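Missing here is one protein chain; the remaining ones are kept as they sit in the complex.
Right after this comes chain A.
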Amino acid sequence: MDSARSWFQKFQPRDKSKSPAVAASHGKDPGKPPIDDAPSSATKQRVAAAKQYIENHYKTQMKSLQDRKERRWMLERKLQDAEVPVEEQNNILKHLEKKETEYMRLQRHKMGVEDFELLTIIGRGAFGEVRLCREKASKNVYAMKKLKKSEMLRRGQVEHVKAERNLLAEVDSAFIVKLYYSFQDEEYLYLIMEYLPGGDMMTLLMRKDTLTEDEARFYIAETVLAIESIHKHSYIHRDIKPDNLLLDRSGHLKLSDFGLCKPLDSSNFPNLNEPDYTSTKGTKPLPDSSSRLSSSALKRTQQEQLSHWQKNRRMLAYSTVGTPDYIAPEVLLKKGYGMECDWWSLGAIMYEMLVGYPPFYSEDPMSTCRKIVNWRSHLKFPEEAKLSPEAKDLISKLLCNVEQRLGTKGAHEIKAHPWFRGLPWERLYQMKAAFIPEVNSELDTQNFEKFEETGAQIQSSSKSGPWRKMLPSKDANFVGYTYKNFEIVNDDEVAGIAELKKKSSKSKRPTIKTLFESMDEDEPVQGSFLNMLPHKEGQPSSHSTIPPEQYQPRHK
């Protein structure tokens, strides 16, 4: 649209010719800076923030429209496959439209931390904490992940934070922890996620020491599906480790990022004097004698190595240095990496499940990094572990060069490995899990470590005052963070079908869905926005057999 510029240019010549008059009219105010003065840095900052805000707004809007079309298309296809009668189909589709309208209304609801009742802390790390919470309106229980903005900015974690929010908002998968809301206030970013009461794989491994190959096969297979899921959306997790593998109530695995640890800053490798490193409590740099270290390591039995790892594990997980044990060598070396780095992590986790500690475990993180980078010399299987040849083979084909690594051409390479022979990949999440966690109530946190409250819980209200003024322009870093999942309107996967089947059940505790159901469907809502829409033709009767066009955002 060049018309605006050309429209403006029409008046340009006259403006120039009259500049003396303009200057004369300002004669009384000589101190006033001229209009053409260079913009201040504050102005530039606000301009950049405004541009980002506008671009994000339209991008989000297009995404919402696309998502809405996809939901309708998916429902139509399911109705067709289920051979639902036409009249019933129309009712269900009408129901979906009503939900979409309510979802749009919920989008306007300003979400804040005071909408939730804060409960037990289940995780804490360098940048924030995770705690159980209950939404006051719906009574639903969630996990609230809270990240301190100033820490994110100081440690250069802005892109990491955005990537997590984007991944969780974009990837709707049974293998990924579900994100319901995200929002922010002046101090913090908040992610409201599905609460998985089974704990995490780290806790399970600390409890079990080692797993049998059948047990490990179950969890490794579910991890394969989870990693495959994010790779299909072009995401690289890069930090897959037992802390980020959560277990639901039934013991099935979901991928998340609860670790709250800073990903190891490999730019400091192999510098042993890294500040974060020296500040780490309990770990001390050893003299640089790899031969002595190697000799010392060799003298330890598997059992001794395992108990040492157990002692160190939790401390490392919550330190600012983090746990490098599962990170691929190409990530550490910053040589550029691809999705296959996640398969390396899978191999390291599999080794730990069967042997009891990670494959390159050392006294200190820097030694671990060196071992990983020199994996050819350090990947060994202790005889006491008694691994099957197939298990050793799979691990060796995951902990290896990128070019030879299984999974580089796709997850199917891993699924085809003999160690998984006979595994029913399609029914994994319907099977009984290797371990079923003990969960006594929806607020049960027994499968998580205990954390103490840290001093006063001062809840700053994020709703007071004009919303847009609460976020200074420097928060351009976090533009577009707010999110609401469509499922806050509907808890069931198949909206209409599930609705009809459950119409008789009335004993449910109140939820958003229950409130929604109480609406009188026959009587049009008085003053409803829909009544103000111009009259249009009825719903198209033909069913779409082609998925809606994918919106392709332009890249500059």
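Miscellaneous remarks
One rule holds in what follows: a contact is a pair of C-beta atoms (placed from the backbone, for glycine too) under 8 Å apart; a residue touches a chain by one contact, two chains touch by 3 or more; residues count from 1.
Keep in mind that, in the parts below, contacts and distances are computed from a predicted model.
Its record in UniProt calls the unshown chain "Os08g0163200 protein", which is the match among "Os08g0163200 protein", "RecA family profile 1 domain-containing protein", "Mediator of RNA polymerase II transcription subunit 29" or "Glutamyl-tRNA(Gln) amidotransferase subunit C, mitochondrial".
Of the candidate positions A:Met74, A:Leu106, A:Ala163 or A:Ala385, contact with the hidden chain is made by A:Leu106.
Counting the whole complex, the residues of chain A in touch with the unshown chain are 1, 3-5, 7-8, 11, 14-15, 18, 21-22, 25, 32, 35-36, 39, 43-44, 47, 50-51, 54-55, 58, 102, 105-106, 108-110, 466-468, 512, 515-516, 518-519, 525-529, 532, 534.
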